[in-house]
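The complex is shown incomplete by one protein chain, all other protein chains being positioned as in the whole.
Lettered A and B in written order, each chain numbered from 1.
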């Protein structure tokens, strides 16, 4: 099991971590299986989306923030309930398949760490499992 | 494979089931791997979120209900389309990693069964898989 540091620089940010997932696979030496990617936080998640036009990431964060603003009748005193909900909507894990030592991703796909309450130093846990 | 009963007492409720996941791991005797947690329903899901302040759970359910009310031009005659959508948004499974026989969760994380159309008696299925 590997743990990687992910540094966010804004309150909300989609950070490409595809290279970390590939690095974990390389370190494991496994050729076929699945990379379990897990975010051990409650105001950050992980998703997959387009790797080409950065406007897609901007639009995803923009629309989530528009519908789930930071203030909206919440009770939680820390003022980040929006981030907790957004993290649950994106999810806390991704299972990325591996074939011939490479991640099985579509041409336009990248894996994104989803920061919703940064900037912070975060962790991404990856455990690689081999199977035929 | 283990199946646990989960009893909900309200229409919408986030029920901490972390101890059930740990129990399934203990029963399996596995030290390293993943616990596949699966909800075999269509109006209930499963997520991860904060284990400390109960207001976080309240705020998540409050905001989901505010944006996805029970009545909103739906066609489905049972009157619970909101619950079907909320369940898909949270997801029907969580994969929790295991190291040294313990769940790999962040300090503030718990696993929550998400009831959206209770109160009901529900089931949570957990299958533990070992790997190095």
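Everything below uses one rule, namely that a contact is a pair of C-beta atoms (placed from the backbone, for glycine too) under 8 Å apart; a residue touches a chain by one contact, two chains touch by 3 or more.
Remember, predicted model here, so these are calculated numbers, not experimental data.
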Full-complex contact with the absent chain, from A:15, A:34 or A:126: A:34
Contacting the left-out chain in the complete assembly, out of B:72, B:99 or B:132: B:72
Hidden-chain contact residue, picked from the options B:15, B:48, B:61 or B:87: B:87
Residue numbers in chain B that touch the chain omitted from display: 1, 36, 38-42, 67-68, 72-78, 81-82, 84-85, 87-89, 91-93, 95, 123, 125, 127, 129-130
Absent-chain interface as seen on chain A, which is shown: 33-34, 47-50, 53, 55-56, 58-60, 62-64, 66-67, 89-91, 94-95, 97, 99, 104-109, 131
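In the analysis below, only the chains that are shown with their structure count from here on.
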Averaged-CA centre spacing for the pair chain B and chain A, given as whole angstrom: 20
